[in-house]
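Have a look at the structure below, then the notes.
One chain of protein is taken out of this complex; the other chains stay put.
Labels run A and B following the written order; every chain starts at residue 1.
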Amino acid sequence: MNQSDILTVGNLNVSYGESKVLFDIEMGVKPGHVVACVGRNGAGKSTLLKSIAGFLKNVSGTIAFDGASLLGMMAYDVAKLGIKYIPQDKKVFSDLTVRENLELGSYATKDYNWEQVTDYFPKLKALMDRKAGFLSGGERQMLMIGRAILGNPKILLIDEPTEGLAPSIVAHLRDVFKELSKKTALVIVEQNLPLVCAISEKIYAIKEGRIVKELVGEKISASICEGYL
Amino acid sequence: MDTQLLASGVIFGLSIGSIYFLMAIGLSLCFGLMRIISLDQLFYYAVGAYITYTISVYSGSVWLGALGGMIVAAVCAFAVERFIFLRIYERDIAFTMITSFGILIGGVGIIKAIWGLAPRPVLMPIMTQWTILGTEVPVYRLIVILIAALVYGLIWVFLNKTIIGKAIRAGIESVEHVEGLGINVYRLFTITFIIAGTLSGLAGGLHAPLIMVDPNMGLEVMPFIFMVVIIGGLGSIKGTLISALIVGQVFSIGALIYAPLAQMAPFAIMLLILLIKPTGLYGSKLLKR
Partner (left out) sequence: MNTFRWWRGILLAFFLLAIIRVFLPLPFSNEIIIFSIYVMGCSFLLGRVGFISFGQPAYLATGAYATAFYLFYFGANPFIGILIGVVAGLVMSLIVGPLFVRLRSDYFALVNLALAVIFYYTMQKVLAPITQGDNGLWFLANMTSTPIIDITRPKEFFTFAFLAALAIWALFKYLNDTLYGACALASKVNEDKVQFLGYSNFKIRFFGFIVANVTTAFAGSLYAIYLGFVSPEITSAHRCADPVVVTILGGVGTLYGPLVGAIAFTGMKDLIAGLIGNWELFIGFLLVFIMLAGEKGIWGSLEPQLKKVFSGKRV
C-alpha cells in the first residue's frame, strides 16, 4: 500500500453526444498490478478503457499517468507514453502478414526486440509469413497482445481478451497475464470471473456507468462478483 | 471492324484509362484511409494541367511542365490538407464531400482569375508516330501508358515494401488500431493526401497535350473519374486499376462502334455493376468508422 498509483482516474464523466455513459468514475492502478473491471454488457466498461486510451472526445474529469494529465491527448500520443489499448474486436490487420503486423508495432515504439513476443507466444514464430486474416481467434488475440507489448508499455488496457476463445487458450493467456504483470500494470475488462479473480489485485464492479463496488486483495471472490453481472 | 481501327482504339483506350487511373488511385487511397471523398483532387488535376501549359510556353518542354505541375499540385494539396481537411476528418462523409466540392469550385475561380476563361492548347512533346499492326500510333500516348504502369509499380512497392506504406494499408483496415499502436495517423493522412494530389497533378500534366486546357476541365472529367472509382470499389488499388482499364476500353471501343456510346456506355456498365455488386468490383463493406 505504500506504492503510489501509476494511473489515477478521478471524477470521470463521458458522454456520446446527448447520452451520458460514465458517471464520476474514480479508480487507481498501481505499477505491476492487475485491475479488472466487471459488469454487464453496456455498463460502460469498454468506454472506460477507450477514454483512458484517448479515443473519446467528450471526456471530463482527470486522467493522470505518472502525474501528467492524459486528458485531451491524441490516442497515438497516449500509446507512445506506454499505455496500450487492446480492443475487443480481435481485428488484426488481416491484409498484412503476422511479421508486418509486428513491424508496425515496432515502428511505433522503435523496439525491435521480438523475442519477448515469441517467448510469450512461441506459436507466432511459425506463422510469421501468414496473412493475419487467416489466423484463428486465439492466434489473433496473441498477435494483438504481442504487437502491443513491444516497447515495454507501462499499462495495458485489455478489452475482453478471452471472449469466444477455447479453454486451452484462455489458460495460456492467464499465464501470460500473470507473467506480464511482473513488469506491466494490466487493466482488464472481462466477463470470465474465475480468470479475473485468479489474477487481479483489485476489481471494480461497474453498473450503468457507475462504479458500484471495489474489491481489493483477499476480499476478491467470484461469488461476490457474480452479483454484479 | 478491321484490326487497324481496333488496334488504335485499344491504344487510345489504354492511354485514357491510364490518365483516369492516375487520378482515381489518389481518390481511392484517400477514401480507403481517411474515409473522405476528396472532390478537390480534380482541382489539383487542373492545376497540374495549367502549370504544364505555362511552363511549356516559357521553357518549351512539356515534360518539365508536368514535373512542375506535380510539384505545384502537391503544394496545393498540402496546404488544403493542413488548413481544411485536418479539421474535418472526424466528420461524416457527406460533410467532407461538400467541403471538398467548395474547394473545387473555389479552385476553378482561382484558375479563372489567374489564367482567364479561354481554353489553352498545349503542344504535344513528341510528334512521332509508330506503326503498330498497320496503324499509326502517337508515341506520346504510349509514353503516357508507360508512365501510368510505372506509377502503379511504384505505388505497389511503396504500399508493400515500406513501413509507411504498410501502415497505410493497415489504416485502410482500421485506423483506430494503427493509432492504438502509437503511430501518428494524421501524418499518414497528410502523406496520403499529398501523394493523391501529386498524382492528380501528374494526370493533369499528361492529359494537357491531349485536350485543351480550360478552367472547367476538372468538372468535365469528374463523372468519369468517379465512375472508375465506383466500378473498382472505393478503397481498392487493384480494383481501381482494373476499372480504369475497363472504362478506357469501353470509352474508346464504344466510340468506334457508335459515337454517342463513348460517353454513355461506361455509365451504363457502372449501373449494371452496382446492380450486381453495390460496393463495386473490389470494394469492401467498409462503413464510416
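Please note the rule applied: contacts are C-beta pairs under 8 Å (C-beta built on N, C-alpha and C of every residue); 3 or more make two chains touch, one makes a residue touch a chain.
Since we're looking at a predicted model, the values are computed, not measured.
By the touch rule given at the top, the unshown chain touches B in the complete complex. The omitted chain makes contact with just one of the residues B:Val72, B:Leu104 or B:Ile183: B:Leu104.
For chain B, the residues in touch with the chain missing from this view are 31, 37, 84, 87-88, 93-95, 97-99, 101-110, 112-113, 216, 219-220, 222-223, 226-227, 229-230, 234, 259-260, 263-264, 267-268, 270-271, 274-275, 278-280, 287.
Quick note on the criterion: only the chains that are shown with their structure count from here on.
Between the Cα centres of chain A and chain B there is a gap of 42 Å. Looking at the complex, you find that chain B touches chain A at residues 163, 166-167, 169-170, 172-174, 176-186.
On chain A, the positions that touch chain B within their shared complex are 53, 55, 74-77, 79-80, 84-87, 91-96, 100-101, 103-105, 107-109, 147-148, 151.
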